[in-house]
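Only a single protein chain was left out; the remaining protein chains are all shown in position.
Labels run A, B, C, D and E following the written order; every chain starts at residue 1.
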Amino acid sequence: MLFLLALLPLLGALAPALAIRFGRDACALAAGAVTLTALGALATLAPEVMAGRTVTASVPWIPALGLNASLFLDPLGLMFAGMILGIGLLIIVYARFYLSAADPMGRFFTYLLLFQGAMLGIVLSDNVLLLLIFWELTSLSSFLLIGFWRHSPEARQGARMALAVTGGGGLALIGGLLILGNIAGSYDLTVILQQREAIQASPLYLPALLLILLGCFTKSAQFPFHFWLPHAMAAPTPVSAYLHSATMVKAGVFMLARLWPVLAGTEAWFLIVATTGLVTMVFAACVALFKDDLKGLLAYSTISHLGFLTMLFGIGTPMAALVGVFHILNHATFKAALFLNAGIVDHEAGTRDLKRLGGLFGLMPIAGTLALIAGLSMAGIPPLNGFISKEMMLYEAADTVWLNQPWVFPVLATLGATLSVAYSLRYILHVYFGPRRDDYPKPPHDPGVGLWGPPAVLVALVVAIGLAPALVAGPLVNAVAGAVTNGAAEPVHLALWHGVTPALFMSLTAIGLGVALLMNHRRLDRLWHGAGLPDAKRLFDRAVATAEPASRRLIDGIQNGSLQRAMVALIGTAVAVGFAGFLSVAHTPGDRAGIPASPAAVVAWIALVTATAMVVLTHRARYLSLIYIGIVGLIISMAFVHLSAPDLALTQISVEVVTILLMLLALNLLPKDTPRESRPWRRFRDGAVAVAAGVGVGGAAWAVMTRPLDSISDYFWENAYSGGGGTNVVNVILVDFRGFDTFGEIIVLGVAALGIFALLETVGTGASGRRLAAWTPDTVRSPEHHPMMLVVATRLVLPLAVMVALYIFLRGHNQPGGGFIAGLVVAVAILMQFMASGFTFADQRLRADHHSLIGSGVLIAALTGLGALVFGAPFLTSAFDYFSLPLIGEFELATAMLFDIGVALTVIGAVMLALAQLSQVAERAEKETPPETETAMDIDPGRPEPATAPTEAGR
Amino acid sequence: MNPAISFLVVAALIMPAVLGALGLLALRHRLAVSRMVSIAACAALVAIAAALTLHASGGTTESYALGNWRAPFGIVLVLDRLSAMMLLLTAVLALAVMIYAVVTGIDRKGWHFHPLFQFQLLGLNGAFLTGDLFNLFVFFEVLLIASYGLLLHGQGPARLKAGVQYVVINLVGSTLFLVGVGLLYGVTGTLNMADLAVKVAAAPPGDQGLIAAAALVLTVVFALKAALVPLHFWLPGAYAATTAAVAALFAIMTKVGAYSLIRTGTLIFGEDAGPLAFLTGPWMLPAALITTVIGFVGLFAARRLREMAAWSVVGSMGVLLSAVSVFRVEAMGPALYYVLHSTLAGAALFLVVDLIAKRRGEQGDALEAGPRFCQSELLSGLFFLAAIGIVGLPPLSGFIGKLLILDGVRAAPEAGWIWGTILITTLIGVLAFARAGSRIFWKSAAIEGEAPVRALRGRTGGVVVAGGLLAALAALAALGGPVTAYTDAAAAQLFDPQQYVDAVLGENGGGRR
Amino acid sequence: MSGSILPWALGFALACVSLAILLSLFRLVRGPTSGDRILAVDTLTINVIALIVVFGVAEATATYFEAALLLAMVAFVATVAYCKFLLRGDIVE
Amino acid sequence: MTRRLLPHPALSVLLVAVWMLLVNELTFGALFLALAFGVLVPLVTSRFWPDRPRIRFGPDAAAYVAIVLFDIIVANFQIAWIILTRRNRDLRSHWLVIPTELRSAEAITVLAGTISLTPGTVSSDISSDGRALLVHALDVADPVAEVARIKQRYETRLLKVFR
Amino acid sequence: MSLFAEILIAGLLVMGGLFILVGSWGLARLPSLMTRLHGPTKATTLGVGGCLIASMIYFPASGQPWSAHELLITIFLLLTAPISANMIAKAHLHRQGHRIDPNPADDIVGGLPHPPGGGDWATYQGAAKDPAPTPEQVPPLRRLD
Partner (left out) sequence: MTMELLVASAIAVLTAAGVYLVLRGRTFPVVLGLAFLSYAINLFLFAMGRLVIDRPPIYDKAAEAYTDPLPQALVLTAIVIAFGMTAFVVVLALRTFLETGTDQVDGREDGETQP
């Protein structure tokens, strides 16, 4: 039942949105039905609660976190749930008639029910984490409600401000409640509420308290976090009535009440909570007096009354808490009624501006009467409910000593009451009484019962509680107070007349002074507006207005789009962190004996360093640096040869040349030199980072090479031949022991080629297409495209190279070589044809689909690996055997070779795809078409007619 | 390993590879077939990953010796709770993204979307499954090269410029990866992660300096993928510039970095590593906190919705890594939960932003009001939910995730910093999204005019996918109990590296032969 | 006498080739034209081929000859490409 | 048929030899592969070599090869001598123009290659009508005599080989 | 190994080394690119050939299997060296003809003969006939080094 109650509004929230298809009545009916059902459910539970039993329901949700979907209904929850649903129902009725046809009603009621559900969740939660969820949900749903009239800038801003303040407070509350839960050892409220001593003794009590109070104060609009509330008045009036009388802002007060047993009673609690409440009460009441907007006045009065309540809970005595509970109820009734009344005035007279209103009583007698009663209750005039709780409050205040000053509370409380009288009367008098005006924006008249009915119900309660408090509210208030104070509050007999007490004199003083203030209102008003008091809203606006550009400056400052900055950060961090880590623990230099360097090695080293230095020094001359870098690759391959790594040497050599060809192809269309851009300090910085990185990596290499190694490699030596069927251990590792690496590696290569294809396939479109079309060569070009000697020589080289490739491929498993190198050799040989005979000639004759080569290469490798599964062995398990054929002799067949074919095909496909694409880009840029001949040579002496060389346009 | 499970483990890798290759061979010019195959493959991957996760939830760590060469000599695939979870997350995300790409026609904007996508999945799955550090490098490269292709899919100047940054910085990152792997091999003589754990724990004191340097260099590499400040520079531009589907898929890419940090941090440099135990945590934590701040401030500073989405990824990585870097079992479970959440939430936001931008015509995703656009009501709802998810407000999983993290780190000495950072940045996020939503939806509602874009491909399909991802966030929250039970168990498994070592190397841990 | 000539000859040959590499390096750095540098790279590569061959003899292993063979092929391709770039800008057209 | 199967028979022979040199073993298996590749590779690559030069592999060709090999060795000593002894300013460098009657690209290439490999000369360019070679000579006393020597020693022999 | 073989191998090695050195010495000291081309293309090739033949003899002589790869390398070098030289010469003629990086030692502009029959060299058509471009005409044509 309890779950049903809590979930009904949330689940039913969709109902209005769906029902709107059947009209506005259906829509409101759906929302009302949901609320009414929930109210009914609550009613069935109420007797049990009033009988002193707490209704609980719990299902585990996230046990690991201690977040359980635990609900409980105690008197406090009952009272709040009743207000939420009861007033909610009235609001729904009212809103049905209040909203105009243009307003999307379905959405409105959906938001409203969401909000209602969230509020219910707060008051029913028996788990603080669950409560937090609902808490934040109220912030979110109220954001939607306040911003409902999205076309209005005030509504948008008000919604955001409310969300910022209450949402932010909610985050603080999260912190506070988590601490509380951790002190208590559980996030279940019922457990926490039993841990008063532990909590108050904990060193974390104060931080928890501060965080929780931040949450409560923001939600309850306590000074100085109050400023969002008046701006939330941009919401439709039913929303304001709902949020600011009984629900949203009361959530903060609810929290104070809920946690009262464990948090209250300390010096810190009293000083913070009671003082904040008192200040808020007086300050907001003062502001309210000078608000000309009806809703503004009510908003500040709400803040003031919230201060009132906060102060009562802050005083920390059970009796004060009881008064607080009572006033929660009273305030909800008269304030909701007044908001709805303000809505009626706005609706009927077309304005909420007090300066433009007056004398409406005769035109709208029903509304006027309701306003009169509710307003007098707010003013604390007997025999209405507002009077009783105000009296009791003054009574409590009179006994409260603040920092050894007994006068502070009574005086300020009386002042608050005075101001309350003044603004309440102002509402009544300046709207309904005084001279009737003839310049109302709309001709005012009493609304239909749909609009005055709901406030009338509330006003009836105002009167009923006022006249028979013990009967109407007594049992509930006592029960709730008992729940709030953990039974510390003695039940009291609520009565209208308490006898002649100091509070009565304070009350009388308040009424007298209040009337006096109102009589001098015009003068005071001028003074007030002349004072130019700081407006919290403007401060907030300014903060937001500075925050945005400031954050932009920060982010733009960090994120300036420079690759080099990112790179310095990366490399610098790696170097710094790596060194720091190295130095933070022990290190012993190794003692492995080195290999004496031969003079040839020293010469090679000199060549390497020279070439490297030349690249760095002349890197701005791009072509030149490509010549120098060739030497670096050459020396490294030579080092691999010298250091027993023939496979590496072969691979490095062939990769090197393809890379250089690629770069040359790209350089054709790129600028030929790099401008000098970086300033000396920047070059110095980069140099320093570079040297540090070099020292780091080189030093690490040195440190490792000079210590002995105990590696898993022995296993490879022992098993390469017997288990892998090859004598070239490196190749066996590649295609067998670590075939999965190779599998990934060829995919990288293939995908790189695909990426290149995708990049260049569209080069003819858009900006790059226009650039290519406008491209002119930036070097002087010789007229000859395909020199004869070169063409002839490469034709002989091609078959030779293919033979070499076949050889390298076939021997790879046992000797240096393998599919990758073989593939590259073939690719280089074909490339030679491209260079010598030209793209068109060679491409026509190649007739290969590079994509399919890549695809089938990967597929062959994968299928070879999968083949093992057929035989029940793991993926990539190899097999090999030796066969013997007459004449041919013994030979070996290994699945690894099949895998290697896949590698070779992928390599050829990838390299050819990349180079073919790159060549085509240059084709696009080319304006002259090279002569197309059968033999591809520009000058072919074999042709009958002497060839006339093409003329060079560039000369 | 049970044959069915081993078959599924292999299938998770080979299916994308074979389909990628087939896509090149046979389906290059057949879009319709490619699409069907891709979606079916993603769905199959979800099923496979789900089965593996179910199996892993039992708590055994499974090891699969590729090529029948036992660890540490051959390469092994290892399935434990964490890797299974990452597979499932990847598969679910991939399915959503693929459907989105198909219904909105993103896959037609450039070449080879489908093969690249499959290869991307191969790389991701490989990275999550491998038990070998160098093989992890290889699969990093596979997923990176595929991501380069996908990132640049469709091209255009902004994408190309961002692509250059992304590619180059990751190439340098790969170089650093090799420095780290190489150094570890040079000192310990092994590459298998379980064996590394054994060797590092048994390393003589004199070797520790080099191992520490290697560990931190690797951390920098993984932190680069995870976009930890100051290594985040590449992310905002790249993610904001690429197509929505790709950006959504990339929500998992940063998690690969996080995964690697978690895996190496708990296994190789875990409790048993003596003075090297958890040595990366103190370096990561401040960076993670700053990342959180920068990410959320970036959210606030953004000028476009896509930038917001990109920064939100940075911010969420900060939150996630804050929890990771305390290296406590009670914080790791929450961190893993947050991995699930932040991946799906980030993806959802990218898709929602794309839906909005497509309907706003010229205005696109600029954070300024424009004329009303079609489906703006619906999209405002989706945006609201996505924002809630990203920022971490209830009722979606982001809130649960943050609660879990706050609760999980409480025993750490640095808890105050983490709490303060997470809570304050959440507020910044709230403000940023409130402002954005208000401008895009509410302010625009005041501007009359014809909807800039009327007819649209995949009008409902795209919305359904984005909604589905958001529903997944809700489900993640609603099923918080079982999910956290799983993530907590995964965390417990991570903090019991001996079990991993035993599973990979046999009971006598690390003995040869 | 047998057994002492060969090491001496190998040492001499190594010294000559090393010196040759240094001389080529000088031309590479000195230039002055691109053609000089291409020629220097070409010569250097051939010197390295010689070095590999001599090393092969010195270490009595034939394993490295493929490297020399490949180097010869690749040096040719590279030289052609460098020259074609100077001549035409586009090396494949 | 033969032409189809063996587009460049001489090439096939060369490739068989190359394969045998590569695998470095004289077995039937190796020979089988060599023959297979010797046929297959030219088949695959012949597309890039559309025309086929007519070469007479006879005593003329053999003599030519022998002469060239001999000249290469002699040339090297000469060049070495010049490099080591001649001062730069005493070098008598010349450009030579060598008109040729050879009419096939392959033949001219062989001639140019020979010139480059032999004493003090480098083939630098061909005329745009393909009828003359531009040759740089490092150190010649009499350019006209040098041209005549080249024509007589190499070109006349090549004319017999290439027809 | 027989003394004869050893002496033969040693001699070949010494000769090869010397030629390589002389070739590179020529590269370093000769005055212009066209003259420098002679050294490496001839001497170096022969030098490498010497070493290769030494190696070819060495392996069977020392009882190891005979290896013929060296022969292949030699053939390959003989095949490609003239082409490389030709390409370098062409590039040089082209660049000198356009005075892109003029080297006074190679006075090609004034000194290049013309082919018979009125045509021009394939690479270098008519450059000698053109007046030398003024520096202002050069900038759009880029130097590459």
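The criterion applied here is as follows: a contact is a pair of C-beta atoms (placed from the backbone, for glycine too) under 8 Å apart; a residue touches a chain by one contact, two chains touch by 3 or more.
Note that this is a predicted model, so its numbers are computed, not measured.
K.L.:
Which chains here would be touched by the one that got left out?
P.N.:
Checking the complete complex, the chain left out touches A, B, C.
K.L.:
For a quick check of understanding: of A:L494, A:L918 or A:I939, which residue touches the chain that isn't displayed?
P.N.:
Spelled out, the listed residue whose C-beta touches the missing chain is A:L918.
K.L.:
Give the residue, chosen from A:V49, A:L312, A:L749 or A:L800, that touches the chain omitted from the document.
P.N.:
Only one listed residue reaches the unshown chain, and that is A:L749.
K.L.:
From the list B:A84, B:L152, B:V198 or B:L276, pick the residue that touches the absent chain.
P.N.:
Of these options, the touching residue for the absent chain is B:L152.
K.L.:
Pick from A:F716, A:F809 or A:F875: which residue touches the chain that isn't shown?
P.N.:
Only one of A:F716, A:F809 or A:F875 touches the chain omitted from view, namely A:F716.
K.L.:
Considering the whole complex, which of A:E267, A:D591, A:E677 or A:D881 touches the chain not shown?
P.N.:
A:E677
K.L.:
What subunit B residues would touch the chain not displayed?
P.N.:
134, 138, 141, 145, 148, 152, 155-157, 160-161, 163-165, 167-168, 171-172, 174-175, 178-179, 181-183, 185-186, 191
K.L.:
Tell me which stretches of subunit C touch the chain missing from the display.
P.N.:
Residues 59, 61, 63-64 of subunit C touch the chain absent from view.
K.L.:
For subunit A, which positions touch the chain that isn't shown here?
P.N.:
560-565, 567-568, 571, 592, 594-597, 601-602, 605, 608-609, 612-613, 615-616, 619-620, 622, 625, 629, 632-633, 636, 639-640, 642-648, 651-652, 655, 658-659, 662-663, 666-667, 669-671, 674-675, 677-678, 686-687, 689-691, 693-702, 704-706, 709, 711-713, 716-717, 720-721, 726-730, 733-734, 737-738, 741-742, 745-746, 748-749, 751-753, 755-756, 759-760, 763, 766-768, 770-772, 774, 814-816, 820, 910, 914, 917-918, 921
Following the convention adopted for this analysis, only the chains that are shown with their structure count from here on.
K.L.:
Return the chains common to the contact lists of subunit A and subunit B.
P.N.:
none
K.L.:
Out of curiosity, which chains are bumping into both subunit A and subunit E?
P.N.:
Common contact partners of subunit A and subunit E, which must touch each of the two, are C, D.
K.L.:
What is the touch distance from subunit B to subunit D, in steps?
P.N.:
The least step count works out to 2.
K.L.:
Using mean CA coordinates as chain centres, what's the subunit A-subunit D distance in Å?
P.N.:
73
K.L.:
Quick one: subunit B and subunit E, Cα centre-to-centre, how many Å?
P.N.:
57
K.L.:
Counting only residues that touch at least two other chains, what does the list for subunit A look like?
P.N.:
623-624, 778-779, 782, 784, 787-790, 793, 796-797, 800, 804, 939, 946, 949, in rising order.
K.L.:
What residues in subunit C touch two or more of the other chains?
P.N.:
Residues 14-15, 17, 19, 21, 34, 37-38, 66, 69, 73, 76, 80, 82, 84, 86-87 of subunit C each touch two or more of the other chains.
K.L.:
Sort out which chains touch which and give me every pair.
P.N.:
Between chains, contact exists in these pairs: A-B, A-C, A-D, A-E, C-E, D-E.
K.L.:
Applying the document's contact rule, which stretches of subunit A touch subunit B when the two form their complex?
P.N.:
Touching subunit B from subunit A are residues 60-67, 107, 129, 132-134, 136-137, 139-140, 143-144, 147, 150-153, 155-156, 159-160, 163-164, 167-168, 171-172, 174-175, 178, 182, 544, 547-548, 551-552, 554-556, 558-559, 561, 563, 565-567, 569-571, 573-574, 577-588, 696-697, 700, 703-705, 707, 709-713, 715-716, 719, 723, 736-741, 743-745, 747-748, 750-752, 754-755, 757-759, 761-762, 766-767, 851-852, 854-859, 862-863, 865-866, 868-869, 873-878.
K.L.:
Within their complex, state which residues of subunit E touch subunit C.
P.N.:
Going through subunit E, the ones touching subunit C are 1-3, 6-7, 9-11, 13-14, 16-18, 20-21, 23-25, 27-28, 33, 36-37, 39-40, 44-45, 47-48, 51-52, 54-55, 58-59, 62, 64-65, 67, 69-70, 72-73, 76-77, 80, 83-84, 87-88, 90-92, 94-95, 101, 103, 123, 144-145.
K.L.:
Within the complex, which stretch of subunit E touches subunit A?
P.N.:
76, 79-80, 82-83, 86-87, 90, 94, 98, 100, 117, 119-120, 122-126, 130, 140-142, 144-145
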